[in-house]
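Mind looking over this structure? Questions follow.
One protein chain is absent from this view; the other protein chains keep their places.
Chain IDs A, B and C follow the sequence of writing; residue 1 opens each chain.
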């Protein structure tokens, strides 16, 4: 990690993202924003508020509702010199731009023998918490980690959000940058202009000796809260924040797992085929015979998400569920 | 399994699929086909050849090139009484119909409180073997197994293809029916008209005692060949053909794994985030402490597929690779 | 008695009253829904009202037959009610009850009623257009004369699926009417920045079908245009693009102050409130004030009863949250 965190200043996750966009746009003329309502509206979740006023219509582009075009045009611009940051309002709508992201952006560099780069970022918001229903709440990061050529990022703190977004914008590959809708108001230490977090490196957010929780995005905070509660009972939990989901930093995971010998993989996406399976399978394989308990996954069940805040809440692992799962791991 | 296999008659995978379509269309007026070139052309891989002539333009519909519309309209028709079988020519093009399949078809029954069913089948062809390149060769079944509400099928033999397609057509949920491009000419025992293979049930294609190979689609044959070779050296391999990838029949897998205590998960899709991870993670968790070796995955690496038959071949696990992996498992 | 309208449309007074009633019913329901939203009594945070646009839903649904189909949008309370959806099912759904239209799982953006051919509202803008098209396809293949109507906003017309569905319906002559409820904004994007061809009639030419631009604040004008489009569809003469010009009086959703709109522009549209225009027409036709007052009272009573029904219903149950993921559950492990 390069750069400095501010000890005095605190910002929200939303503001940290805006700082990253602002600073990168200041530093590099080729960085542009495009998407639905990113300009005059300031973004559906207000991340880009003020940037149109600051950078003008040439660099902050309100597009028609055309998700495939947004990603596809961002790619075309990226191939000829731009560094576009496209916003897709909800992960669920990325379903409309899958060709552009998966068949095109992810493959341009390889299939054209290295002649073109695709330095674009697709920012997207996902997750539950608003009772937004089956078409506005899905967590689909697992799909994209299965696509060679894409990089996938899912930060949990304002400082990581800023540092990773800056790294993503500077990176020469297509990056899917995933923001959890519950994180926007969350406050944390602010990062200064030189703070850039390299892609592909996980972060141990809390050290511990008894159990490793591997997680990302909003669930890092749930894991940290559970760890805090468990520490009162003398249980020492290490929390690994993956931050980057492709490529996966399994070295950090295996180091932690090797020392605690007990692993819980925690995520909001539904269980079957989720990215937790990849991590669990790799840990199980690499540390065969060295673990004190089976690798457990704690995830949403395989259910369509109801548009009902209360029902939704029961489906997503919360602090209590994590505490129970850790205890269970310890007792086996 | 219900129905009979013919001992005398042999058919190709392609012809078995056509028989299933033919028989179901004979039996049920509400079964219709739609897709690009399914009628006059007979399907890009000739599966529906002759069906237009037999059933007419009312039931075999050549659509414009509009993948999203094909799946979306199939869903609309299904909600009001049809049993459409839509064809998407290559799995890679399903990227264009993800909203329709994932946000719509998979969710209709649940999100509308059970008021509507979505009895549609989306037939799709995938995989390598033709040097068809990065946009015509992907194996993306893992994505769909991660979508609650969808059923996913990937048969390996003519009889299963027929029996499962018939079951898929009769099923009241949306089914993604995956055919491997290399399988079409492959011959096998023919199945009679009453042969229906229930969804959600894996099949042990070869019994064995030393190692379990869990696989599906084209790789079942590669596993069987490897098993044959290994048996010459006294190694007894059990081959579990998943056949249905959602829901996953883990009971059959765990039974087999419990008895052999060594498991190789084999698939053509790239490794990270593939469905093999789900199976490996579950076996590792459920049989913790009971296995003689770590669960291994043998898959394509995380690479964009080159449009080059020879390069492509080096990337996909072949019989030799499987033999080596099994030996490796036995030596650990 | 019948009224000879200024635009030479002949309708009887009972129709005028029915249309007015339909619009008031939607307006009052949504006013109540907004209150519930502010009181945090809805089970979801997603809620979009159609205040100002009522003439579209009411004018179109008035000419449909019971066997016809409708699909709708994130802004779909009006379509649901106008099509004949129960006020009680709507309120119970919004309040997350087992007795709601979708057993409390769909909320505002996923209203549905199979019994009246309402194939569902949809939270993916444009996502339901092919569903209506597919229903029309089946109607046509089976020789039925059922018509499918898809309501959607101006924003949906720039989504690829709009194009694919309209093209398919056109080339096959399907019995579907595409109703573009053009309230001139897709969230903050004004129509003139969404397209270089503002006329829906001209867009229709690009598909080789008939298109009409209609005043969406005049419920009679909407009804007339819809009647022609639906009749054409029913006679097997293919689809129509109906461009209905209207305006949402409020923000896109709660918390949108519509700073991207001009106050003067808003005023101009408020002056053309569809309820107001229809009320003037009612007076002109000699309908007495007590008629409108009594229908207001009936509607108020309907809403109160619906809310009581909703509150009496059980909250959608956690025990049931796993049921219906599949219509046909299988022997597998999930």
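In this text, contacts are C-beta pairs under 8 Å (C-beta built on N, C-alpha and C of every residue); 3 or more make two chains touch, one makes a residue touch a chain.
Here the structure is a predicted model, which is why all the values come from computation and not from measurement.
Trainee: Looking at the whole complex, which of A:209, A:251 or A:332 touches the chain that is not displayed?
Mentor: A:251
Trainee: Using the document's definition of touch, tell me which of C:20, C:151, C:185 or C:207 contacts the absent chain.
Mentor: Considering the complete complex, C:207 is the one touching the chain left out.
Trainee: Could you tell me which of A:77, A:196 or A:239 touches the chain that is not displayed?
Mentor: Selected residue, touching the omitted chain: A:77.
Trainee: Based on the whole complex, identify which of A:42, A:64 or A:127 touches the chain you can't see.
Mentor: Of these options, the touching residue for the absent chain is A:64.
Trainee: Even though one chain is hidden, which residues of subunit C still touch it in the full complex?
Mentor: 158-164, 167-168, 170-171, 173, 193-198, 202-209
Trainee: For review purposes, identify every residue of subunit B that touches the missing chain, sorted by number.
Mentor: 36-37, 39-41, 44, 62, 64-69, 92-93, 96, 130-136, 272, 301-304, 306-311, 314-315
Trainee: Mind pulling the subunit A residues that touch the left-out chain?
Mentor: Given the touch definition above, subunit A has residues 32, 58-59, 63-64, 66, 68-69, 71-82, 84, 99-100, 103-104, 108-119, 148-149, 151, 171-173, 198-201, 244, 246-251 touching the missing chain.
The rule is simple: only the chains that are shown with their structure count from here on.
Trainee: Quick one: which chain's Cα centre is the longest way from subunit C's?
Mentor: B
Trainee: Starting from the mean Cα coordinates of subunit A and subunit B, work out the distance between those two points in Å.
Mentor: 31
Trainee: Counting in whole Å, what is the centre-to-centre distance of subunit B and subunit C, each centre being its mean C-alpha position?
Mentor: So the centre of subunit B lies 40 Å away from the centre of subunit C.
Trainee: How far is the middle of subunit A from the middle of subunit C, if each middle is the mean of its Cα atoms, in Å?
Mentor: About 37 Å, centre to centre.
Trainee: Two or more other chains touching the same residue: where does that happen in subunit A?
Mentor: Touching at least two other chains: 92-93, 96, 133-135, 272, 302-304, 306-307.
Trainee: Mind pulling the subunit C residues that touch 2 or more other chains?
Mentor: In subunit C, the residues touching two or more other chains are 104-106, 110, 122, 124, 127, 160-161, 325, 334.
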